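Removed: one protein chain of the complex. Kept in place: all other protein chains.
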Amino acid sequence: MHAALIGQLTIDGLLVGGVYALSALGLNVIFGVMRIVNLAHGEFVIGAALLSAVLFERWHANLFVVLPLAFVLAFGLGALIQRAFLRRLPEDLASAEATSLLMTFGLSYFFVGAWLTFFSGNFRSVPYLTGAWTLGPFSIAQARLAAFVASGIIAVLLALLLRYTALGRSIRATSQNVQGALACGVDVERVRTLSFALGTAIAAASGCLLILIFTVNPETGANVTLASFAVIALGGLGNYAGTLVGAAVIGLAVSFTGYFATAQVAQAAPYVLFILVLLLRPAGILGKSGA
Amino acid sequence: MKGRTVIAFAIVAAVLALVPQFLNGYARSLLYITVLYVALAYAWNVISGYAGYLSFGQVTFFGLGAYTTAISVTRGNLPWWEGALLGGVISAALAVPLGYLMLRLRGAFFALGMLGLAQTLQVVANSWQLTGGGSGLFLPPGSNALPAYYWTLAIGLLTFAATLFIDRSAFGLRLQALREDEQVASTLGVQVTTTKVWAFVISAIVPGLLGGGYAWYLTYVEPVSAFATRFDLQAVAMTILGGIGTVWGPLIGGVLMSQVSEMLAAQYPQAYLMIFGGLVVVLLVFLPRGIAPAVSAALARHRARAAQGHR
Partner (left out) sequence: MRRTRLQVIAAGVAATAFFFVLGGPRLAASAAEKPIVIGASISETGAYADSGKLALQGYQLWVKQRNAAGGLLGRQIELKTYDDASDPATAVRLYQRLIDQDHVDLIVGPYSSAVTASVANVAQQHHMPMISPEVASTAPFERGLTEIFQGIQIASDYVEGPIAIAKEKGFKTIAVTGEDTLFPRSVVAGVDDLAKKMGMTVVFNQLYPHNASDYSSIVEKMKQSNPDIVIAASYLPDSVGLLRAMKQANFAPKLVYEGVGPTELSFGTQNGKDADGVMGTGNWSAELKTQGNASFVKAFTSTFGHPPDYHAAANYASLEVLGEAVKRVGSLDSAKLRDQLATLTMPTVMGTYKVDPKTGIQQGYKSLVLQWVNGKQFVIYPKALAQQPPSLPFVSWSTR
């Protein structure tokens, strides 16, 4: 096979993988602290994507101005959802998991409907940085590179936040052991709200970057949710470094199957990988998701 | 008691069988859709309500049934109901190995795994020659909704009867035991895997059978609408409204919600998604156990008061 072609597919795949990674990091923060699998995650990603597309259409708003705006809005929305609904989950863990799943499932459709109302069902994209740089035999799409770099910066900021701030320490403590965190005087309720808000805000940020690459409409959120979960299933729940690896694998899988098989296979690749990984190593994942 | 149940069941069945004779096509269609959703909700209730494995991908089997029927009719020249029956058989046959595999997953992973499965099958239907790819398959036109309605009604009644059985049998108790705690259930001698695979098969065979009626009703099967996750959303919302893991929940929730959604869907399809989704969330907060248990409790109180009055 042509080395240049392999290189090109690898570049395309890895650059998209960066955005998947960011979206999955958001999910992972939420899961780590709250043990909630947020099925509405893709809707937050898509909501922000559509918002930035509309703002661009109307006022040619620069995406890197829109991104902080979407981040803040989503942070508020996330905090609100946690305060209003998720906080009221039942006490015992088994039914809390079931209820939270049903709740976020309901939320996801609520937001699909909301985005349809606000943004209509139109597919949107942002004609921003549509060009490409040529680098030897490769062509590097400007939008993809920008999205990748921005995702990387946000991921690094998140890592710094988790490692060096008081909030970050509380988040990590709560993720590891709720009782322990409580004993150390962590306000767990507050940490949960902030984590859900933070996870939602990261989803929104990844949406603003995703729209640089993809064409989306309100009904494409489920695909994003599933792809993000595929990333997490590959990388391990609560494992941040694993998330990056998982995202790279998904990005490459989509890019390579799209070329060597068909676009249909590429569309199914994240789900198939997701199911395969779950089935091949359910124990490992179960160990982390149970209890 | 048993005899009365059977009589009541027969009366309800007879009424539902006769009603369409007095209805126009639209009302028949609406009745069909209502019965369809109630039946799907009952099927979902077995694996997700009684066994506690939340599935957001039972539509996989519904689509499978629809496609099996369409293929049997267009390529095999079978009568549609034979195709629909075959759809049920294939769903059941597939559900056994699938159940053994997927039910190793718990909670969110099972739920998402099923969602992914539905998506994958949609992609398969989209790319396979046999299924007509993205063009889908046309069934002979000129059919009307009645045969599909009776088919769906029969399966719905059977599913209801099965639920009645599950609710009162040792099998149902075993399911509920493993919903509460699989390990404890296992030490108590419940064959955990066999029990939950059985539940999964029941929850698969029903949509598998119903899909065939749907294909006949629409006369056209294509990947996007055959594997639409909305079917699962509806089943979930209806069951939660009525009461998850109860005998009457899917019926109450299904009938109520079909009417509401029909009123909304015609004018505000996007608001309808918002309302279904929002309702799930609100119900989980304020009425997490649904209407059926609340009604039972009210009835029990009423009877207790009446009994006191007698004394």
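We just call them A and B in the order they show up, numbering each chain from 1.
Note that a residue touches a chain if its C-beta (ideal position, glycine included) is under 8 Å from a C-beta of that chain, and two chains touch if they have at least 3 such contacts.
Small disclaimer: the values here were computed from a predicted structure and weren't measured.
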* Which residue, B:Ser91, B:Ser127, B:Thr163 or B:Ser203, contacts the hidden chain when the whole complex is considered? -> B:Ser127
* Asked: Looking at the whole complex, which of A:Leu25, A:Ala74, A:Ala173 or A:Val254 touches the chain that is not displayed?
  -> A:Val254
* **Those residues of subunit B which, in the complete complex, touch the missing chain** => 1, 4-5, 8, 11-12, 15-16, 19, 22-27, 29-31, 33-34, 123, 126-127, 133-136, 138, 140-144, 214, 217-220, 222-225, 228, 248, 251-252, 255, 259, 262, 265-270, 295-296, 299-300, 303
* Contact set of subunit A toward the excluded chain (per top definition) -> 2, 5, 8-9, 12, 16, 57, 116, 120-123, 125, 127, 130-132, 134, 139, 141-144, 213-217, 219-220, 223, 254-259, 262-264, 266-267
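The working rule: only the chains that are shown with their structure count from here on.
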* **Complex contacts: residues of subunit B adjacent to subunit A** => 52, 54, 56, 101-102, 104-109, 111-113, 115-117, 119-120, 123-124, 126-127, 180-181, 229, 233, 236-237, 240, 269-281, 284-285, 288
* **Interface residues, subunit A side, partner subunit B - complex** => 37, 39, 85, 88, 90, 94, 97-99, 101-103, 105-114, 116-117, 121, 222-223, 226, 229-230, 233, 262, 264-265, 267-268, 271-272, 274-275, 278-279, 282, 285-286, 289-290
